[in-house]
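A single protein chain has been omitted from the complex, and every remaining protein chain is retained in its original position.
Just so it is clear, A, B and C label the chains in written order, and each chain counts residues from 1 on its own.
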Amino acid sequence: MRFAPHTADDVAEMLGRIGIGSVDDLFDQIPEDVSLRDALDLPAGVSELDIVRDMRAFAGRNRSADDLVCFAGGQAYDHYVPSVVRALAGRSEFATSYTPYQFELAQGVLQVLFEFQSFVCALTELDVSNASLYDGATALSEGVNIVSHNDRPRVLVTGGVDPRLIETLRTTTAPTDRTVDVLPLAADGSTTTDAVVDDDDVGAVVVQHPNRFGILEPVRELAQRAHHAGASLVQVFDPTSLGVLAPPGALGTDVAVAEGQSLGNDLHYGGPYLGLIAARDEHVRKMPGRIVGETVDADGAPGYVLTLQAREQHIRRERANSNICTNQTLMAIAATVYLAWLGPEGLVELGHQCASRAAYAASALTSVDGVDLRFPEAPFFKEFALRLPVDAAGVRDALVERGIVAGVPAPDVDDRTLVVAVTERRTRGEIDGYAEALAEVLR
Amino acid sequence: MRFAPHTADDVAEMLGRIGIGSVDDLFDQIPEDVSLRDALDLPAGVSELDIVRDMRAFAGRNRSADDLVCFAGGQAYDHYVPSVVRALAGRSEFATSYTPYQFELAQGVLQVLFEFQSFVCALTELDVSNASLYDGATALSEGVNIVSHNDRPRVLVTGGVDPRLIETLRTTTAPTDRTVDVLPLAADGSTTTDAVVDDDDVGAVVVQHPNRFGILEPVRELAQRAHHAGASLVQVFDPTSLGVLAPPGALGTDVAVAEGQSLGNDLHYGGPYLGLIAARDEHVRKMPGRIVGETVDADGAPGYVLTLQAREQHIRRERANSNICTNQTLMAIAATVYLAWLGPEGLVELGHQCASRAAYAASALTSVDGVDLRFPEAPFFKEFALRLPVDAAGVRDALVERGIVAGVPAPDVDDRTLVVAVTERRTRGEIDGYAEALAEVLR
Amino acid sequence: MTGAAIRSTGPDGFATLWDRSRPGRRASTFPVLDVPAVEVPPEHARVAPPVMPEIGELELVRHYTRLAQMNYGVDTGFYPLGSCTMKYNPKVAETVASDPGFARVHPLQPDATVQGTLEVLWRLERAICAITGMHRATLQPPAGACGELAGLLMMRAFHADRGVPRSKVLIPDSAHGTNPASVRLAGFEAVSVKSDERGLVDVGSLEGLLDDDVAGLMLTNPNTLGLFERDIERISERVHDAGGLLYYDGANLNAILGRCRPGDMGFDIVHINTHKTFATPHGGGGPGAGPVGVVERLEPFLPAPVLTQADDGSFAWDADRPKSVGRLHGFHGNVGVLLRAYAYVFLHGADGLREVSGLATLNANYLAALVGEALPLAFDAERPMHEFVATASPLRRETGVRAMDLAKRLIDLGFHPPTVYFPLVVQEALMVEPTETETKETLDAFAAAMRRAVSEASTEPERLHEAPTTTPVRRLDEARAARQLQLRWTAPAS
Partner (left out) sequence: MTGAAIRSTGPDGFATLWDRSRPGRRASTFPVLDVPAVEVPPEHARVAPPVMPEIGELELVRHYTRLAQMNYGVDTGFYPLGSCTMKYNPKVAETVASDPGFARVHPLQPDATVQGTLEVLWRLERAICAITGMHRATLQPPAGACGELAGLLMMRAFHADRGVPRSKVLIPDSAHGTNPASVRLAGFEAVSVKSDERGLVDVGSLEGLLDDDVAGLMLTNPNTLGLFERDIERISERVHDAGGLLYYDGANLNAILGRCRPGDMGFDIVHINTHKTFATPHGGGGPGAGPVGVVERLEPFLPAPVLTQADDGSFAWDADRPKSVGRLHGFHGNVGVLLRAYAYVFLHGADGLREVSGLATLNANYLAALVGEALPLAFDAERPMHEFVATASPLRRETGVRAMDLAKRLIDLGFHPPTVYFPLVVQEALMVEPTETETKETLDAFAAAMRRAVSEASTEPERLHEAPTTTPVRRLDEARAARQLQLRWTAPAS
């Protein structure tokens, strides 16, 4: 298959105009020695029907959430994506445009991104946001970067932060003078606020709320302690919780980051997702990535532009705070449509349904003999950790045979912990079915 | 779920403006006695997620052509629908518009339909077409209607015409003075041209080419005989054949009709499909349905309108030749994009691939013990009839168990005939698999 | 507002695909032929491929993307086309109907392999009967007009079956054009019934027309003026007394969903336009679906095959229907459309559908009150239901501005115009159907545009005569189109 439209006549005419004999001659700057002598080691091209057939066969070898009932979480969740999201975010005028450098030709994307920023600020009750980052993990790195000082090189991360987020933060912190210290969790699964002491080398404290076990964290206290110590609080939040849980801005958080997949984006085996970030006004000039601002045109009519570009790599180059260029705009468009679809009442209902269904699931699953909550004391949102009587990975694999993705094991904690996520999609019937299957597997 | 946007305040304000107390009061013209006292006997409304879940469950109880290899034909075929068709014909500006009564707001649909008519004329080498009819069966009724006279009330239909088309023609002919006579096929499966004799009561002769058994018919001879008898020839054609088979216009056909599903439309259990129709110039004022014409606007710029509307029901009312109003425009848009995608070379290749794969399938299947061609002498296009050693419906059902829709039985012919259709989608592997499975079933 | 929804097209905006063609270009690809190549016999072979455009995939995509954008739809703006019920087409209906489990099913697969689709069709039939008060329904007709034909053929078969064929069908003069056309195709003679000064069927003249050659009466209720035929009980009694049947044209069913049922009014046959009442997208002209419900005594005449449910709950087609009028579609009707209708009906449920008719009627009455400030309503003795008809007759007398001019000016003011010049019983008619899915703000803005256009008729009439000026083309020369027929692309004379 080819998408170049050239006919033999076209090529001949164009070569004539250039004054060269053949297409291959256009490549004579390439030194002989490095020129490819043979064809690339790839199969011959195929037709559209062939690739559709092949890809369908690959897709058929996956077991999807249409087929296995999905209780897996850990920053990616099986929330429902309403039809309007695909219908609108899927429009080709959005999909096939580049970053809106020419504002007059891109008011559509620019306005959606302005609305996206407005939504993120409204959800978090923080002042500024941006046009998206790659995902939740890279958003945390960027968020920590905003508030880090060289004279306060330590970053304290609570053990309730998702391990993949911590791994990513370690990767991006490694080449810097900063260090990442992980604070162990208390026995009840939440962060001990005492662990944050008045060390003058701590620049940032990072907490995830709800944490990796779904547990609600004492963010207000952590923020107070961090601020008292002269550090900033970076919070990893769950956007679907913010209809029912107090927003980062009200908790004292300085920079809030999140994985935005839950907002109208497909699971898609981990990507493309989007990173959300919001911060207090004072950090606006240290924000990473594109930011859309409202202004007026030559006639005084309102319009939107990319603004504060002097922060970015294409202007500031090696002095830029971030290297991000291509971001996740199309996912941000989907998230915007999704949030518009939800509305404030829908956001509240979403949170409420997740919390209620998760509570029901916790009680149904712990009614199975030998199954307990790993942290029985702590209140949780839409995820919770089970302690199983046997190896969690084995149970998970056995439940796949019964049509269920039971959750995500936490081998870094112990072999018997399984973290279960429950969204608004999970019915009572599915939850009861999970409990029965679990009982069978453990019998 | 509701799609009305009214808030309680909206309703109150609007009622105030109307000067009425409640929405229910708006219905007080409805006599007490016929007013519904109880709610409709329907379940309560559900959420979007609920209906998606329910419909997915229903869909999951079907076995589709993604799952069973499809060798069924009979006017509906498993041709490949390229991605551009869905991407373009699926655009909401097309889908959510009405019949283009306001031309200035609908130049897009009008131009596509003009292109559609152009394609149908190019394929058939006939002069005029229209903006689509409901499907192939109703198109045949409309086509016969064009050429029928009260003084020549007999319609001769060859036995090679699809039985569902004949049934539909009988339904629409019943209330008229016309009669439908079916001519039996010759032993070789094609029409005996002798059957068309110079009767002065015959108004139309109908032939399907390729016929219901895929067999190529002597259309030229039939047209000559029909014309000699003072009748017109109506031909049912297969649009996918017209890259390789001579067009109706070149065969002497007066009116050509077809089922257009093959052109970029989903199988969808029989609809929505579209009827194609094309005729010689002399019939233009008897054509049914919408016709788009090119003209100029007030500034002399080119543009498109619905034209010759005086033919239609909304003007001519009881004297109209046809009652069609809503047609199958969106399917015609899909067909247009499909034909544009094919191009002339693609159309030829399509026909060639179908013919070649069908020939291979015929030889592979007749190599199974006891299986023969029902009409071994006759050349065929993409369909052919097998004679099985046992009941065809039973064999078909047994092959479903092996993942194959083996074809369509023809119980009106005999119990052992199975009509097999082969499109460009069927691979050699699938065909060989069919032959093996057939051998097993017959063993 | 949305006159802007139509972008201008620039110099080559109107080039057809043929004009963009270059020999040797092509978008399509095929798998390698892995079987022996076979040619058709030479006497059957096409001599040269058809003259079709040759074009690459990107140019093709741009061409049709551009044409799509040159189109006004419900998704781009208010579409108050009377009699067409241009309400919001839910996106979820598109989602469920495009499931390959539905979309990739062949119509001649064995019944056992399509139980999912069959159950949806069965439930939809039951729901249609519940909504209309009918006994059974056929889902075969692909549009309203075909539904009319199906219903009239059943009417014909019913009388024939009783051994007393009848030849006339009565239709109000306000009826839609498909009604008389269908009557003729069904082999009847159409007889027109006068409307009275209320805009309703004149029961007196109706009675005068009834005799034992009248097979039945076709009625739209509310009628095409948007008015409820409040004498329906008397009408139905009279027709039945005369041995006739009552046919309900369901184009206006949206007005009475969950409020009253055609069956309870005495109708024997009802068609539904799913592309109106049940929000299946109209696709620029179609597809639709025109299911037809009938009372029990007409069941034997339903088009064949008929869906049946066995004791084990499974579904099958029954083609053995000796009294059936026969088949009206090559397969089972516009199934993909019916799936969307199913989704719509079951999303709403009983309460939701009742709310639909309530708010559709509220919107129409509110808008009628506002528009009434600028233009007289055609028949204002009765309160309209889901739509209303205004007339520009006085305006035309006073200013020379016609309904068509108002319509075109509305385009420039950002709106799709109402239906014009229908129903035929109103001169200079503007028939407005807002539907229930529009906001009060939209109705207010439309009324303001209407008032503005009407006031301009006095102050700047040429502005209306020249409208539209913001669209890709200005008013088109229809007379020329009909005179110098250009119905397909032809190579420019070179």
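Here is the rule we go by: contacts are C-beta pairs under 8 Å (C-beta built on N, C-alpha and C of every residue); 3 or more make two chains touch, one makes a residue touch a chain.
Computed from a predicted model, the values in this text were never measured in an experiment.
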item: Visible chains that the absent chain touches, using the contact criterion stated earlier; value: A, B, C
item: Touching residue (missing chain; options A:138, A:211 or A:262); value: A:138
item: Sole contact to the chain not displayed, among A:182, A:195 or A:216; value: A:216
item: Option touching the unshown chain, where A:255, A:277 or A:339 are the choices; value: A:339
item: Absent chain, residues of chain C that touch it; value: 1-13, 22, 56-59, 61-62, 65-66, 69, 74-77, 88, 90-91, 414, 437-439, 441
item: Chain B, residues in touch with the chain not shown (by the definition above); value: 1, 3-5, 7-10, 46-50, 82-84, 86-87, 92
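Here is the rule we go by: only the chains that are shown with their structure count from here on.
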item: Reference chain C; chain at largest CA-centroid distance; value: A
item: Gap in Å, rounded to a whole number, between the CA centres of chain B and chain A; value: 47
item: Separation of chain B from chain C, taking each centre as the mean of its C-alpha atoms, in whole Å; value: 20
item: Sequence positions of chain A contacting 2 or more other chains; value: 48-49, 82-83, 87, 92
item: In chain C, residues with contacts to at least two other chains; value: 25, 30-31, 55, 57, 61, 65, 90, 92, 94-95
